[in-house]
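One protein chain omitted, others in place.
Right after this comes chain A.
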Amino acid sequence: MDASVRIRGLVKRYGGRAVLDGVDLDVGPGEVCALLGPNGAGKTTAVRIATTLLRPDGGRVEVAGVDVVARPREVRRRIGTVGQHPTVDDVLGARDNLVLFGRLHHLDRAAARRRAAELLALAGLPDTGDQPVREFSGGMRRRLDIAAGLVLEPRVLFLDEPTTGLDPAGRRDVWDAVRGLVARGTTVLLTTQYLEEAERLADRVAVLDTGRVVATGTPRELTAAIGGDRLELVVADPGRAAEAAALAERVAAGPPLPGGRDEGARVTVPVSRRAGVVGDVVRALDGAGIDVADLVLRPATLDEAYLRITGRDRAAEEVPA
């Protein structure tokens, strides 16, 4: 079977500025792909085009094998969409919302009721009765929002920043819901600013920056691509952190980290080989009379990979929260 989402050379301009500047992306059937990128990278624009809400200025997008520009109605019948903010009706209860969406998917009254009951169970909200959605927690509301996107068992589900603004419990709630869907074979394309989210949910990550996909791969591949492991150490005397960093860097002999990532007494250096490196660094620091309070050898995080890929490790700016 072909890709569930196939994007080729996608271009979208606003007032002469290209928000999307030749995006290529494939999401395979049953895959979860996270579109990762800083604010303004064009993530939402790409999703809005794929869900027929926006017309592209160039390129081609096929969802479930159907061209989104030529046959938007057919695409709408095959997808579920969940936007950045919950769009369920907050005056109505969960069941009434799902019946409403069922009716708008052209199910008859009985079928809409049946489907609503199934979706309530799926979203873990069977006992909310007539309680208006505005009294729900953020996580519950999001789950209902996702359930409303599943009326026709879509082939592809688009989630635009599904956990933005949720507390950690709500976030975990949504992740569980998405994992449940994936187990049923739904293809998911989600956008996120949270690397942890991409790492936990996605089979594949595509990093979007300045309108292009600048890297794709599994989270593991992306972290491996920027060069393996990191040695993180905390020196007892913060005044000697720079000295310790220089020394450790020389001994560990990894590729240099541009800009450095030192915070106070904490020093992070790249490592070219794991074997023996901890002993070597400790001995070198010991020889120089620098006390080490803590030391960890760990793989590079997706966070570091992302910062490197988007070139934001050189800027003062951190990952936007």
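To be clear about the criterion, a contact is a pair of C-beta atoms (placed from the backbone, for glycine too) under 8 Å apart; a residue touches a chain by one contact, two chains touch by 3 or more; residues count from 1.
Definition applied: contacts and distances are computed from a predicted model.
Novice: Which choice in "Transport permease protein", "Gluconate 2-dehydrogenase subunit 3 family protein", "ABC transmembrane type-1 domain-containing protein" or "NADH-ubiquinone oxidoreductase chain I" gives the name that UniProt lists for the one chain left out?
Specialist: The UniProt record for the chain left out of view names it "Transport permease protein".
Novice: Taking the entire complex into account, which one of A:L54, A:L166, A:A284 or A:L297 touches the absent chain?
Specialist: Final answer for the missing-chain contact: A:L54.
Novice: Looking beyond the chains shown, say which of A:D26, A:D67, A:D96 or A:D280 touches the absent one.
Specialist: The single option touching the absent chain is A:D96.
Novice: Touching the absent chain in the whole complex: find that residue among A:V11, A:A111 or A:A224.
Specialist: A:A111
Novice: Please output the residues of chain A touching the missing chain, sorted low to high.
Specialist: These residues touch the chain not displayed: 48, 51-55, 73, 76-77, 79, 81, 83-85, 87, 89, 91-92, 96, 100-101, 103-107, 111, 115, 132, 148, 152-153.
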